[in-house]
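One protein chain is absent from this view; the other protein chains keep their places.
Per-chain numbering from 1; labels A, B and C assigned in written order.
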Amino acid sequence: MWGDMAATLSLVIVSLAGLALVVFDAFNNRHVATPWIAGLALLAGFIFEIVGLGGPEGTAYSDMLRTGGSAAFVNALVLGSGVLTVILSVPYLKKIGHNIGEVYALILFATVGMLVLGAANNLIAVFVGLETMSICLYILTGFVRSESGSAESALKYFLLGAFSTGFFLYGIALLYGATGTMDFSAMKAGVEDGGGVMFWGGVSLLLVGFLFKVSAAPFHMWTPDAYQGAPTPIAGFMATASKTAAFGALIIILYKALPTERWTDVLAVFAVITMVVGNIIALSQQNVKRMLAYSSIAHAGYVLVGLSSGLVEGYSGALFYLMVYVIMNIGAFGVVALLEWDGKEGSEQTLDSLAGVGYRKPLLGWAMVVFMFSLSGFPPLAGFLGKWAVFAPAVDAGLVWLAIIGVLASAVSAYYYLRVLVVMFMKTETEASSKLADSFTIPRSSAAVIVLCVILLFVFGLTTSVIELTDGFFQSGSVATVLGP
Amino acid sequence: MEITLNWYLTLSALLFTMGVLGFLFRRNVIIMLMSIELMLNSVNLTLVALSQSMGDSAGQVLVFFVMSVAAAEAAVGLALIIAIFRNKLTVDITKINLFKY
Amino acid sequence: MLSDFIPFFIQLGIAIGLSFTLLKAAALIGPKRANVIKQGTYESGMDPIGSAHQRYSVKFYLVAMIFIVFDVEIVFLYPWAVSFREFIAAGVGPGVLGVIFLFVIILAIGLVYDIKKGGLEFD
Partner (left out) sequence: MDPELLIELVILLPLLGAAFNGLLGLFQPAHRTREKLIGTVATAMVAIPFLIAVYLFATFDGEAIVATVFTWMAAGDLTVNFAFRIDQLSLLMTMIITGVGGLIHLYSTGYMHGDDGYWRFFAYLNLFIFAMLNLVLGNNLVVLFLGWEGVGLCSYLLIGFWYKDLKNSAAANKAFIMNRIGDFAFLMAMFILFREIGALDFDSLLAGASSMDQSSINWAVLLLFIGATGKSAQIPLFTWLPDAMAGPTPVSALIHAATMVTSGLYLLARLSVIVLSAPVIMTVIAVVGALTALVAATIAITQNDIKKVLAYSTISQLGYMFLATGVGAFYVAIFHVMTHAFFKACLFLGSGSVIHSMHHVEHELAKDGHGHELDAQDMRTMGGLGKYMPATRMTFLISTLAIAGIPLFSGFFSKDEILFKAFEFGYDGHLVGWLVYGVGIVTALLTAVYMTRAYVLTFEGEERWPHADTIHPHESPWSMTTPLWILAGLAAVGGLVGIPAVIAHGDLNWIHHFLAGDQAPVAEYAVHGHVPVALEWGLIAFSSLIALFGVGLAWKWYSTEGPAFDEKLSARFGGLYRLWKGKYFVDEAYDRAIVRPLIGGAIHGLAPFDKYVVDGLVNFVGFFTRGASFTLRYIQTGIVHSYAAAIVFGVILLGWLMLS
């Protein structure tokens, strides 16, 4: 047991910190130390995972969780995004006057759920992790109870999330019935003669749960509402960390637990729907956060392109894309959080309110330029490399049509990403926007986070050492020896 | 005639579908919440039946987690409903559409 | 190929059909003769005064939390207690006991928070 705890130290640290925060918070709420405790705990976990990257893979808690390998990578992403979220949240919560300590405890617990999800090696672990994460996120979305917007988006997110959980759970049950196990490693072996209705039905329902969490169309509809109403840094956290964890689990299930049949084409179909719907609808969005939400839907589609190749290059490419995606979106949401002025978590802020802000706040403006160009897959930024990493395997797998559609979809996306820049730099500023620009000075912490994201985007656009690393996770040899049945 | 596994599976499928339909077609948020509970519990039935017939305990373990999660979800859901109710004085989901398009 | 799915579709049909009939039956069989008395909040009681939404206690969250704490506790403690004997037999008794203590402590933390926030101060 102690060995397991040592192997999953990040998980232990974050959980204990969360519990400690709850107690600490009960006795002195709104204490200045609360965010520090949370941030440091997450940072410690992050460092632990980074150190463990590329190390030997194994399992803990009697094969419930995986350690090392892709689990370490996904957890590192989750924890990193958690750290940045905490940093961004501090000034933001002050701004909207809700800097209550519970928020940080909830972020920690949500992170715990994501860690379990990303490292799961067993359907039970997947379920527990997924639910821990989701329930905390429901509360985080709606903790600004006084705002009807926040409460509403939380309610919608909650209802639909619970609804999809039902399908997800039913899928688990059917898979369990068809294969007689919930352990990923044993599942492939348990499939008789290509699996019957029960097996593939179970797979479909399981996919429903995941596709919902990564907000792939047509399961995406909660996303814009939830992001629009949620406090902006939290929206960024939802967009990045929870998607990353869910994708991490999905990738491992596809890779270890399922035979590579049928689902590749199915995922391809949903990838197409997602990319098309996300990008097309984003074209007409006026609200900044909704636009980002639809763009995040579209990006889920790109990742699905990588997965539907069914090749290990596709999986590793998807992992790399997730990393790039986390960096880009944390940055973008960070900028948006700073440029927010309607006291309603930006749920009523249109794009035009940013007119000409680019020159008044050069840092934010040019950071946004980088993020937008990276999101639209523009070399030499990381976004381009990421798209390459997910589209190329699809082409290798013979899904040229899919790659073509994806490439066209991102051609469309260039349009609405560009619109942000046109507004920020090429529109003369209005009354409101100049007032907005004068209304605040950029907190050093947030500026640091944004600059960091920009730098990382350039760095990872120019080196592919990360892709080599992720490739390593799927050299079936190592996985089979350590994790095989 | 003795009761085979399929009976349980059919029954739970039935309950699950009823849950889905209830969620789809009832407008009272609280009843939608109940429908979700129905879905979860029908799955519990499936799991128990399966693990019973296969003599494997994993299914029942999951059931415990499902139960506790269901409880937590119920609490969060009701809390959110109250928050909404304070703002809008209604629990009719069709009246709760501030965000759209 | 498709023939394998016939039972699946039959089951689907039964499920949907039956649920449909039940829902419809409820709507048909149930007599609907509404009158003022029936529609009243308390059919044979006095009419309530003031609007209903004040009835929700501000403490709802805290009470709900207490409920969860004990609900979850019992859900997990009971099976543990039932099978503890086998654990002792297997010689892992102390370890399992430790685990359950950890579990209870975590729940206790929740309770502490709740009490601190005034969850038990009914008025």
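The rule is simple: contacts are C-beta pairs under 8 Å (C-beta built on N, C-alpha and C of every residue); 3 or more make two chains touch, one makes a residue touch a chain.
Computed from a prediction, not measured in an experiment: that's the story for all the values here.
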item: Of A:Ala17, A:Val78 or A:Val203, the one touching the omitted chain in the full complex; value: A:Val203
item: Residue of A:Ile50, A:Val266, A:Ala432 or A:Ala447 touching the missing chain in the full complex; value: A:Val266
item: Touch with the omitted chain, as defined above, among A:Asp25, A:Glu102 or A:Glu313; value: A:Glu313
item: Touching residue (missing chain; options A:Ala186, A:Leu418, A:Ala432 or A:Leu452); value: A:Leu418
item: Residue touching the undisplayed chain, where the options are A:Ala72, A:Leu211 or A:Val335; value: A:Leu211
item: Chain A, residues in touch with the chain not shown (by the definition above); value: 156, 159-160, 163-164, 167, 197, 200-201, 203-205, 207-208, 211-212, 217-219, 221-222, 225, 262-263, 265-266, 269-270, 277, 280-281, 283-285, 313, 362, 366, 373, 378-380, 385, 389, 391-392, 395-396, 400, 403-404, 407-408, 410-411, 414-415, 418, 422, 425-428, 462-464, 467-468, 471
item: Residue ranges of chain B at the interface with the undisplayed chain; value: 20-21, 23-25, 27, 92-97, 99-101
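Methods note: only the chains that are shown with their structure count from here on.
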item: Touch-based graph of the chains, sorted into line, ring, star, complete or other; value: complete
item: Inter-chain pair with the most contacting C-beta pairs; value: A-B
item: Interchain centroid distance [CA atoms averaged], chain A/chain C, Å; value: 31
item: Cα-centroid distance, chain B relative to chain C, in whole angstrom; value: 10
item: Length of the line joining the C-alpha centres of chain A and chain B, rounded to whole Å; value: 26
item: Residues within chain A bordering two or more other chains; value: none
item: Residues of chain A defined as touching chain B within the complex; value: 123-124, 127-128, 131, 135, 138-139, 142, 145, 148-149, 151-156, 158-159, 162-163, 165-166, 169-170, 172-174, 176-177, 180-182, 224-225, 228-229, 347
item: Touch list for chain B against partner chain C, complex; value: 9-10, 13-14, 16-18, 21, 64, 67-68, 71-72, 75, 78-79, 82, 85-86, 89
item: Contact footprint of chain B on chain C as seen in their complex; value: 11-12, 14-16, 18-20, 22-23, 53, 56, 60-61, 64-65, 67-68, 71-72, 75-76, 79
